[in-house]
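Left out: one protein chain. Kept in place: all the others.
Moving on, here comes chain A:
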Amino acid sequence: MDLTPWVEGFDAAVDRGMVWATDHGGVVFDLIRAALEGLFDLMVDGLLLVPFWLVAIAIGAVAGRVLGWKAGLATAAGLALCRVMGLWGATVETACLVLISVLLAVVVGVPVGVLAGYSPRLTRFLDPVLDLIQTLPPYIYLLPAIAFLGYGPATAIVATFVVALPPVIRLSAHGFRMTPVEFIELGQATGAKPVDAFLKIRVPFALPSVMAGINQSLMMAFGMVVIAGIVGSGGLGETIYGAVRKLDIALSVNAAIAIVILTIIIDRMSQAASSNGGKP
């Protein structure tokens, strides 16, 4: 039996849907794009306005505080290496793409995760959706994003956000689900109002798991943000994409090193924050 007409029909419907959405939602998408690109430009320009050495020292100092002075020195040295390779601007752009995407993922994912932690029904609905998001190849998300938001960092941010979202939801929900039963009873038995029971009992117990979710989300975002170089995201991803097209192996290796440095810095700092989350 020939199913080609069915497939073609489905494809046509998807295309029509996309066209309809761009036609009718144009204003909305323009707004989203303007907001995301505005935020992105603001962050990047702001960071590049500050002299490089000041940024390196500041980030090194923060890393030194949370991870020890050796890590602080290594952080500053790593950032200096990015600068020496002539990739400072791209490094800053990549860091901003990741941070904005993950920020959005946290803003959306934590509340959804909290609700899912309380509601088994929502969890049953979300699980397959999150499974689907995590199973599809990540660059799939670039296509609809580029259709709605065009070529540029806004598309990269949205696609990265989609990839970074599931771990935040999953681990937030897990954290709120896992409050030990005796502590839930403690809240009830002391006559705590629901809001107090949430803030003073559920949140402290969920925090380490939520922080672990954010850390995972950052790592997913780093993976995606390089792929997003294809859609003109700017940053190291685009540097690598350009270098590959020109077969400039040296440049692609340099950019890869810069990404590794940036990833390690953000990973270690967010891990430190998450392991401190559960302790005084």
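Observations on the model:
In this section, a contact is a pair of C-beta atoms (placed from the backbone, for glycine too) under 8 Å apart; a residue touches a chain by one contact, two chains touch by 3 or more; residues count from 1.
Please note the rule applied: contacts and distances are computed from a predicted model.
For the omitted chain of this complex, the UniProt record lists the protein as "Quaternary amine transport ATP-binding protein", which is one of "Putative Phosphorelay protein, contains HPt domain", "Quaternary amine transport ATP-binding protein", "Na+/H+ antiporter subunit D" or "ABC transporter".
Screening A:Gly68, A:Pro120 or A:Pro204 for touch with the missing chain picks out A:Pro204.
Of the listed residues A:Asp15, A:Asp45 or A:Asp196, the one in contact with the hidden chain in the full complex is A:Asp196. Of the residues in chain A, those that touch the hidden partner chain are 180, 182-183, 185-193, 196-197, 200-201, 204, 278-280.
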